[in-house]
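For reference, the structure discussed in these notes is given below.
Just one protein chain is left out here, and the rest sit where they should.
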Amino acid sequence: MIVVMSPSSTKEETKKVEHKLLALGFKTHPIYGEVKTVIGAIGDKRMLDTQLITTMNGVEKIVPIMKPYKLAGKELKKDKTIIEIGDVRIGGEEIVLMAGPCAVEDEEAFYETARKVKAAGAKILRGGAFKPRTSPYAFQGLEEEGLHMLDRARNETGLLIVTEVVDTRDVETVAKYSDIVQIGARNMQNFRLLKEAGAANKPVLLKRGLSATIEEWLMAAEYVISTGNPNIILCERGIRTFETATRNTIDISAIPVVKELSHLPIIADPSHATGTWKYVNALSKAAVAAGADGLLIEVHNEPEKALCDGPQSLKPKKFAELVEELKIVAAAVQRKI
Amino acid sequence: MIVVMSPSSTKEETKKVEHKLLALGFKTHPIYGEVKTVIGAIGDKRMLDTQLITTMNGVEKIVPIMKPYKLAGKELKKDKTIIEIGDVRIGGEEIVLMAGPCAVEDEEAFYETARKVKAAGAKILRGGAFKPRTSPYAFQGLEEEGLHMLDRARNETGLLIVTEVVDTRDVETVAKYSDIVQIGARNMQNFRLLKEAGAANKPVLLKRGLSATIEEWLMAAEYVISTGNPNIILCERGIRTFETATRNTIDISAIPVVKELSHLPIIADPSHATGTWKYVNALSKAAVAAGADGLLIEVHNEPEKALCDGPQSLKPKKFAELVEELKIVAAAVQRKI
Amino acid sequence: MIVVMSPSSTKEETKKVEHKLLALGFKTHPIYGEVKTVIGAIGDKRMLDTQLITTMNGVEKIVPIMKPYKLAGKELKKDKTIIEIGDVRIGGEEIVLMAGPCAVEDEEAFYETARKVKAAGAKILRGGAFKPRTSPYAFQGLEEEGLHMLDRARNETGLLIVTEVVDTRDVETVAKYSDIVQIGARNMQNFRLLKEAGAANKPVLLKRGLSATIEEWLMAAEYVISTGNPNIILCERGIRTFETATRNTIDISAIPVVKELSHLPIIADPSHATGTWKYVNALSKAAVAAGADGLLIEVHNEPEKALCDGPQSLKPKKFAELVEELKIVAAAVQRKI
Partner (left out) sequence: MIVVMSPSSTKEETKKVEHKLLALGFKTHPIYGEVKTVIGAIGDKRMLDTQLITTMNGVEKIVPIMKPYKLAGKELKKDKTIIEIGDVRIGGEEIVLMAGPCAVEDEEAFYETARKVKAAGAKILRGGAFKPRTSPYAFQGLEEEGLHMLDRARNETGLLIVTEVVDTRDVETVAKYSDIVQIGARNMQNFRLLKEAGAANKPVLLKRGLSATIEEWLMAAEYVISTGNPNIILCERGIRTFETATRNTIDISAIPVVKELSHLPIIADPSHATGTWKYVNALSKAAVAAGADGLLIEVHNEPEKALCDGPQSLKPKKFAELVEELKIVAAAVQRKI
């Protein structure tokens, strides 16, 4: 890292900072400019609480040179992570489709949707049993009963199951019934939940927080990996901006950026990002063209009866048409669905 | 609420929407414009999952007229909530100062800081035992040992204690040792934690999320109140914007806005909002001048030894000077410290 | 529009608002709810300065029902606008490529780049003669000399020319030398420049402002169209968000949203949006897959010698490869390049 001394700092202050850095195990290289002095400090900043330095007299700021994440980055692991669950490989040549309703509600309708997304080409079934809702008066999910319905849908269709966990106390149960444990956007920095989910030994689908930078997102992944669980699927689902025409602003550039910085697979969720089923088609194609390893799409047999996020759900027929179109786009970028 | 039909919708679609609204218990008032038809629907939208309507054919959008929160707003409770804990009243004439280090670390240094903030005029001692840190490699707090230290600091100084809880499994323990349970910004939409914290029957200090609108913040408060616990202190601590000169952008206008929309007391945390002790003085005064009911300020005996957020901590001497200056500003707006 | 009266408003205040609306030529439909009264007002809000109403006693807010733009929207013109300049049609089946350096600098290098982007498949040559630079000490463009070079490049290659105008006093000159006049992001709400550019009777390429909503962007287009010039090409070039991994965040969802709201063609500029040539390939494909009618891409023969925005420029060879890849993606979404 680089320690920048303020223009008004004294030589003695610079010396003290240097001594401190040496005492902390860094090698130091001071550079004396005309206006400012900077000290190059060689060593692993990640292990250092940097305020030990930034609070010293005369220090203007610290400029990190190394990335703060280690296991989620490419420095130690250059090859792409491919997550294999049964026959499904996430992060490989194939683009994996995950589809289903926002929340598991009516049993028959859910199975019906499951069968249809399977027929259309989805490999993984989504459906929320525990729902984080903005309003305490909104439907909060069927909880454990919902998990049982997910389980039966898996048995019936052969689809894998991804479902969200929102409480550390439910991790074990959710992990038992699901093939992939989802951490939602609002819980991306619920660090205890990240650790528990990591320890549950199922692949983790980690949604990007509404106002999380890509670096913070990778740090959240680092929390999971540091429990010993390297099987993380990152999911871009829109960030909060000033624009109100869509519910959130999907950051498609996050796809190539993450691919440059990390070995983890990354998928996109155009349904939550836009909040409107009308835009799901265009943005699904955009995500695939930009290099996404998968898509998470809301599909509901009767969106008008959905207790949660109906307006962003595709009907199974529209989803099936989209899949056909996506196959062509995938082929155009040397991938397959 | 108002249902706006799309310009291309048919009369039949409008009729169907009206019938649905009537079936849901609303009274309807259609207005036929030259281009668009809108339907006024009278009734309590809060109990309705609005997508039952927005997904119907021909519907362009729904415009809510009522606020989505009920208990946190002023409709049902017009007088300001004043929270009394022992001798301390939050939300009354007095502006309450909460001060202390980011995290409880070294025992002697902590007691020393506690004694000094008490002497300077603070009524409540802050100190984190469970710390939500961006990096898994950073200090995560002393956990239960930290709570014991908080307890002893209370016994020794007579200060009340506010400390954060980050996991539903710890709520009972944290509530046992603290006078106010803090929900941090990253957990503002950790709805399970909100419910547990509400049920613990201690006043809750609810920080605004980094990218939470004021409405979402009040909805988070609604979660807590709906458990039967009306004692909530809202805390503005900066929102995420594009500006990088400060760690976050403190939204001082949230203070008068919340006072207009809600009966709950609101305080400000200039330390976390700016990330730099240098700006804490000016922003503390601004918050008080804007009408804040209290301040949460980081104070550390030796910021350069802090394992967490040292750069934003005031030394006790600076804090004592600030308190003297704040007394004059408080008096200038008919409040007192 | 809908006028929402505050819960504490009196019947008399509601009556006064109704009278005012009637006097302004609206038809009114009051709806009396249990808590609030709203007044539906039928008429064209666009012609009304709404504060005549919002400042009246008892009014809580106004909810517009109609879009504020008229000529840029689809209400009056449902079919897509196709802009024909010579052989080039923008907004039709073909996706039009515009390429070239950020600024026109060295003459020979510029012609060389022009020939190469032409050979690769570009139809329009970009190059700045007047450059809006953040620093007064940075290269500001060759100004009129640059325009002459653009002119010669057109003559030599047959490419059309798009170049930016930054001052009302230069509009006539810039329009004389160019086929498309560009309004940059920083000038999207320089309303005088919009009017002058509109009046110059050349097609206008209107970049989205860094912090402009799609509605404000369409209102800027409305300024141009209201001068009698309907030939506007909208260009998404990234919005300002909290994310710093890319220079701006390209809002790919703006493409389907604009296509839903407006008849105007929309293109994307992945070079300015990301600030890094490495991400241009992925985002060009994403924009095409999402339905963009064209791309504006920075290409420089020797990016390392560019006086402006070198880091985001592709070398001609990379551009040529990208065009080949884009042809396949375009075909996958039933378009062609």
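Residue numbering begins at 1 within each chain, and the chains themselves are lettered A, B and C in the order written.
We adopt the following convention: contacts are C-beta pairs under 8 Å (C-beta built on N, C-alpha and C of every residue); 3 or more make two chains touch, one makes a residue touch a chain.
Keep in mind it's a predicted model, so treat the numbers as computed, not measured.
Novice: Would you indicate which residue among B:82, B:199, B:286 or B:320 is in contact with the undisplayed chain?
Specialist: The one listed residue touching the chain not shown is B:286.
Novice: Among C:26, C:177 or C:223, which one touches the chain that has been omitted from the display?
Specialist: Residue touching the absent chain, from the options given: C:223.
Novice: Can you work out which residue in A:38, A:109 or A:328 touches the chain that's missing from view?
Specialist: Going through A:38, A:109 or A:328 one by one, A:38 is the residue touching the chain not shown.
Novice: Across the whole complex, list the residues on chain C that are touched by the chain not included here.
Specialist: Where chain C meets the chain not shown: residues 46-47, 49, 51-52, 54-56, 68, 132-140, 166-169, 186-187, 189-192, 195, 210-211, 216, 219, 222-223, 226, 240, 303-311, 313.
Novice: In the complete complex, the non-displayed chain touches which residues of chain B?
Specialist: 211, 213-215, 239, 241-246, 249-257, 260-261, 273-274, 278-279, 281-283, 285-291, 325, 328-329, 331-333
Novice: Could you pull out which residues of chain A are in touch with the chain that's been left out?
Specialist: Chain A touches the missing chain through residues 2, 4, 7, 29, 31-36, 38, 40, 42, 63, 65-66, 75, 240-242, 244.
In the analysis below, only the chains that are shown with their structure count from here on.
Novice: Can you tell me which chain lies farthest from chain B, using the average of the Cα atoms as each chain's centre?
Specialist: Measuring from the centre of chain B, the most distant chain centre belongs to C.
Novice: Counting in whole Å, what is the centre-to-centre distance of chain A and chain C, each centre being its mean C-alpha position?
Specialist: Each chain's C-alpha centroid was found; their separation is 31 Å.
Novice: What whole-Å value do you get for the distance between chain B and chain C if each is reduced to the mean of its CA atoms?
Specialist: Once rounded, the distance between the two centres reads 39 Å.
Novice: Where in chain A do residues touch two or more of the other chains?
Specialist: Chain A, residues with two or more chain partners: 211.
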